[in-house]
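My questions all concern the structure below.
Note that this complex is displayed minus one protein chain, with the remaining chains in position.
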């Protein structure tokens, strides 16, 4: 048999778990302490937010919540790699990327608190809201990319999904159309090793998720998703390529879901503490802090004051959230169509009357 | 960047367009003139059938019909590679494979003539019927394979689809589950270069369709689909592997759709005669005949008597088809459920009365 | 002015809007060089270029997903699903996103998109090429479902759909794609959505229908008129949201309603009309509302498809039953 075609998957890592730099060619942003600090701030803020959100849920003040513990480098790295004009099509736990882009913590809380207003957020108005049906965001992400390509705008889309999401047909269809039309889109698979209780190994026999790109004839690359420098660099370059009309990329970011899947889940049912503890050893914040320390711009005191500042920000957000008004009953009708159809008028009236009667 | 994984796609061809053998290691069946003749008979019968079916359609005696002109090696090769206990999950034009497996030409005509009885055919009773919604057969094919695996039966499934079908999400989901559970299934993509009017090049940016296997971590191989020896050999080996619990394979068979997509299509609207003429030069029957001649078992006289025999068989089938009774009105109710639910009784009565009134 | 078919009216509407609105994109399987398997997009790629009118790979979820993403980002996509029987992979994007984007984001993003598909039986096509499953989409909150039944309404309603700020599933009754011709001025004038069209006025019984069955309904009305029975014929046109007012007003006058549809009976659009009209006008009804519909069976292949589709005769009999009925 002749060989017809050959392929390979590369792996990028710049900052190792000890905060050591593994390359001589650091990207410019990584040599800029200000920029690194900016990222570290959002990463830590995200973590503070996360534990506060879980606490709110535990005390009945928030609905089911999907933690992002351990994903901070992958998420914030993606946010930092984007320009404002780009569009983020997230799944449901990429708060780090969204905070970077201007979404407010209280808006995330509103969403998980069961108020649609949370999705009318302060991030870029063109960003998509959270996407619950797994992997479907990759398809409308491709549609958004096609809009920019058609209008010849120098903008790109980041569609984010999980390791589990790579099993959905939608994901392949999205990569395929992106490849065919060279759409300005970067697919970021945040491989946190688990899809609720299903481990990565049971999700597919593919050795890497990055190689799924070959199905669409687009480039795929794997990287250390706990290394924010690698994430921002690779995703940033892919986005640049995309904006320049050079087509899509699939990026697989290896990380680990340190929390339960959501507050409705109990991960002890299906995975060992041991595995989680090992993953904690290579989590993203620690190595970033060490790197900052190695740059000479960080110390314990600064760390403590940052933590205090983060706490203040999040507490203020929680307060805003808890004080925010309940949505109006009529909201459930008034955003169904641009204009309320006659057919809904009577139902809307019934809902108002019902509510009055209940009170 | 480090290299994490490498892949390659092989290409198999044994019989070139001139009927020359390109290998020293011919498979046993290819050295057996009887077996080669058996395949040639079904290939030519299929072609005779095909042109007769088109003629029937043109004269209003058949509904829309999907021609298989040029696909005979790919189809019959697959049929010949299977054992009776295997299950075929075809799309809608693999009559060659089906004839080999016992489906009668008149049954194919019944189907395209608008009579469901055609799908209650004489092939293996476990074989699936024709599948209209593209690529969906790959998923139930995987389900069938799981049945055999669960019952520890030494049987495998062949799911056949087109180049266009490889763009559907269902196909990737099917390969993925097949990979995960090492299901006994072989996916055969008959790449005839066109999906109605959409050329292979517009379907995906992937260099080969075989490489789509990498998305599922299963082996993929490309072959000359006009070379029945390559088809039967590669698919046969893949099936053997599958039956032995060694997992699935994706096979891409390169061929060319020499006809319109269906009788409802006019391919002159979107492709050049030139391209079609070139494809005719490498079609599958000619080279098989030449190979038979080189084996010393074939000549013009035998060819003529085979053609006459084929014609007789097909004319008999056409006659049976044309004389077959129309389905009963009640058929549309009586196969909906194992037992007719009360809710359908009245509708069934209405249909009978309506029909009486119309006459 | 020369007369055109419903199919040509579709092409004419697409053409007009492509010409007058830069944000319109038309795409789907085989819509480019081939001009669509029914030729609904014939000549459009040549005229407007392959950036605006193009073939996609074979993937319906993807076509719908492109529509969602494009429309949320300021474009006006008109996706084609080759036959409505292949729309099922697109259901997820329609139900989970297109219909929800505006509500989900409290108006920040929306999906002004059109998903077109030929639908319905009667052309002796293969399996899954002849179904009438409009009720699946009509049940989904947030969608509009529009079905034209004449060249003029095809033109006017498709223009309206393309200009509508919300997602529209536009189902084209392929059985009448080429059956009747009408003068259809190419003036860019849309017809209103969410509105029934009264095609024939009458006093004895109201016939409500939509899509290709409008033809049989009008034929039945004509034949009944010869017997002195005056039917009011109403074309729903937008089957979701429903223009109930027009229907109820008519039934209050005629006291009788027959609903004619190709769809399978259970939980169909016909069920909704019957339920809603009876709610509003029970005391006006002197006879049970009749549903002359498809059966709750798989749409048969061609040999039996005419036994599935409601006939003129069946409509007439239903009308006569409502006239004979007495409280």
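Lettered A, B and C in written order, each chain numbered from 1.
Going forward, a residue touches a chain if its C-beta (ideal position, glycine included) is under 8 Å from a C-beta of that chain, and two chains touch if they have at least 3 such contacts.
In this text, all values refer to a predicted model and were calculated from it rather than measured experimentally.
Hidden chain, full complex: it touches shown chains A, B, C. Note that of A:196, A:297 or A:313, the residue touching the chain absent from this view is A:196. Although one chain is not drawn, the whole complex shows that of B:116, B:252 or B:283 it is B:116 that touches it.
For the options A:96, A:123, A:143 or A:169, the residue in contact with the chain missing from this view is A:169. Chain C residues in contact with the hidden partner, per the touch definition given at the top, are 61, 85, 88-89, 91-92, 95-96, 99-100, 103-104, 127-128, 133, 135-136, 138-142, 240-242, 264, 266-272, 274-276, 278-280, 282-283, 285, 287-291, 295-298, 327. Residues of chain B that touch the chain left out of the display are 87, 89, 116-117, 119-121, 125-126, 128-129, 132-133, 136, 138-148, 150-151, 157, 169-170, 173-174, 176-177, 180, 331-332, 335-339, 341-344. On the side of chain A, the interface with the absent chain consists of residues 63-64, 92, 111-116, 130, 132-135, 164-165, 167-170, 195-198, 202-204, 264-265, 269-270, 326-327, 329, 331-333, 336, 343-344, 347-348, 350-351, 354-355, 357-358, using the contact rule stated above.
In this text, only the chains that are shown with their structure count from here on.
If you average the CA atoms of chain A and of chain B, the two centres end up 44 Å from each other.
Here the spacing of chain A and chain C, counted between their Cα centres, is 40 Å. Shown for chain C are the residues that touch two or more other chains, namely 57, 59, 61-62, 89. Multi-chain contact residues, meaning those touching two or more other chains, occur in chain A at positions 169-170, 173, 176, 180.
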